[in-house]
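Of the protein chains in this complex, all but one are displayed in their positions.
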């Protein structure tokens, strides 16, 4: 057990996997000499050499495509796309190539590609750097989507992603970037396993990625108000750990979802839909999620946009009131 | 009232809007001299000239970006992106520029851009030409999404889209391409209005785009089995006509959704989620939608993938059995 | 008839490959016209010399990325006609178990990383394979086929910049057939042409007659040599007209009868057969024998395909790694 910051945990996971497997390479804008725009790849170029740690041009489509080809030719590339807002430029290679190659070749091709990308939500980054587009990737058959919220998961989920034989997109959280936490070296959590962060019997609160800290505070606020919340940190949008969510719902009958993605057609929609399909609800679902607007730049508006702990707690209490 | 094929209705809408407003231009691959890869723009270059009807290079990002700039500078561009699978290359201009400009400029900028694109689902087009990615666009604040299923809507919704002052993506259906239907010249349906295609009291069946014909057949099959289905053709994923869906649900208490998009995080998820939020369901929701796999090429597998009328009807009967 | 003259051996091999592509695609055209093949089919008849010449310059362990018009590339790289044909039928014994179809045929054992339904997508993918060879210290080479129209995609620019920047062992072969779908090259490509674009990246370029398989082979062989000796990528532009429409069923209203007749006079298969005889690399009996042999190969391929059947849906879900529905 060592205590690391979120970004240090990423750095450690990359270092260990590159140490473990010479076929792991890092490719991205500023990942080499500068050590990453936000420091996550610091020291890796010096340690593993310029062949395996490559600074690239600003060519998101090109470098993700390069990753697809490298993966087909035997490497395990980790491509960094600075902010997930820039995935918009690389989606053909991600959604039409990487994601579909195994299927399109009748199961023969294998694309062990990892794309690391950052969610700027909550840090005043504005409309084009503050989105959380995990729902897009989750909608694409053939892609797995990880959303680590803690240093332990920033480390563990990334290592799992690198060892997975199919493409994985890892959404890292700028909001959590400097958060400290315990990391257990060598730990490899299961692919697609959610984590129950708090046990409770009244309401099931599902949180994705960077929403976790607010969700935890909301649990305390709700508890103070006499509502006992079970908090599930989904960790993976796909594979989806529905079993974990459903077993909690069979206990509580109430679902509240919180995430930083736009609510309309966001991750919460799928969770609510499954709950409605399984008929496990005693109360209406509540999604505490951003409205269908871009992310505002103004810090006060942004704070309101990304729903605070108070409103999350209120949603849990509302769920209890309504059945 | 004139009878037209689906593609002819598109052609007529384009012709009328170009006639009506000299600022409307058509830009896309093969839209000019060849009259469109599938004929939708036939005759328009001859009629309106090469300035206003432009064949482009294969540059999806570039031509959608060109459309954004043209719209900012006073035109009302209609950009054709041949298949919606290729939107993956143009999403920065669509989702980060066109969609956000009004908001990012505090309401000052206006981007009256229309992107027409084709859904190849159901025509043996395979994994990279058979997707239905409307959920991606619906998830983007600032974009409207139309899904015409009939010649009348191929005509009407496109005209509404062209006259709208904000960006609209129109998903046309190759499956419906040669379907014949009545078109009322001059008709301008309301933006974001769904259409109730059949009145019924037992189940609310919501259908999107090219799934309509199968949904209609399913209504007959269900009726024969004594189940009275109310069929709603959503027509727009955004603006979403939730009022229409909810009022039907208040009557039936049962929701079945059918579409050609992958089910996971697809349009049906949002509809089911809203139903679960409003607490208007007496029976579990049923989504009759494709699995989370790419579209298979093999015609027999494709037919199974895009769920036929029998299974849709069965889902409606199941909903009735379950409450 | 071999060994005496390496040039002759090469020429005969190129002829066999071209003829195999020609007969295979003629058969595909017939089957499609009979309504027996689903989906879109894009044929390369008229352009066979590019695929044959370029792939003859590669080793078996080199790799290629292909396009929507990719049958010739796969055949030239040693692809199996039966599994290709079965894929066109959408049957389980096809290269992709019928899940991909014509636009996605791949043969990883033979280094065919896949045809592609997305124009230009193979360009950065080939750079990536070349990067893998570079990192792994292998002397293997990647080659990307793409059309004149693909040279206007951002992927072309980003891919060539990366390849040149990192001196990757990749050869870019542009098959310039004068059209992107139904639109002539001059309408979609600004400037002096695709070859002139290499200079923007400090990359050498070569233009070659795409109906002359030997010429294509020689140009690509030099480019491959540069790759193996660490000198980096080359852009090769091979001009060769397609005879058929953009896809089968395309009425080709955009081409004059004169043009359609003219292009058939530049028949790469006929050109090479005349050359074989002129250079005494082959005699009429050999040509005769080859014609019969390849006819038989293609007939066998169709029989193999007809003997297959579609995958069942459950097996498809297993291939996709999905058991459950949403």
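Residue numbering begins at 1 within each chain, and the chains themselves are lettered A, B and C in the order written.
Basically, a contact is a pair of C-beta atoms (placed from the backbone, for glycine too) under 8 Å apart; a residue touches a chain by one contact, two chains touch by 3 or more.
Not measured: the values here are computed from a predicted model.
Visitor: Indicate each shown chain that the hidden chain touches within the full complex.
Guide: Its contacts among the visible chains are A, B, C.
Visitor: Out of A:52, A:76, A:102 or A:129, which residue would touch the omitted chain in the full complex?
Guide: A:129
Visitor: Which one, C:190, C:258 or C:278, makes contact with the chain that was left out?
Guide: Checking the options C:190, C:258 or C:278, the one contacting the hidden chain is C:190.
Visitor: Could you tell me which of B:39, B:62 or B:181 touches the chain that is not displayed?
Guide: Residue touching the chain left out of view: B:62.
Visitor: Tell me, which residues in subunit C touch the chain that this view leaves out?
Guide: 152-158, 160-162, 164-165, 187-192, 196-197, 199-203
Visitor: Quickly run down the residues of subunit A that touch the omitted chain.
Guide: 29-30, 32-34, 37, 55-62, 85-86, 89, 123-129, 262-264, 266, 269, 287, 289, 291-294, 296-301, 304-305
Visitor: Residues on subunit B that touch the omitted chain in the whole complex?
Guide: 23, 25, 51-52, 54, 56-57, 59, 61-75, 77, 92-93, 96-97, 101-109, 141-142, 166, 270, 274
Note that only the chains that are shown with their structure count from here on.
Visitor: What whole-number Å value describes the gap between the mean CA coordinates of subunit A and subunit B?
Guide: That gives a centre separation of 30 Å.
Visitor: State, to the nearest whole Å, the distance from the C-alpha centre of subunit B to the C-alpha centre of subunit C.
Guide: About 36 Å, centre to centre.
Visitor: Which residues belonging to subunit A are in contact with no fewer than two other chains?
Guide: Residues 61, 92, 96, 103-104, 141-142, 270.
Visitor: For subunit C, jot down the residues that touch at least 2 other chains.
Guide: Residues 96, 98-100, 104, 116-118, 154, 311, 320, 322, 326 of subunit C touch two or more partner chains.
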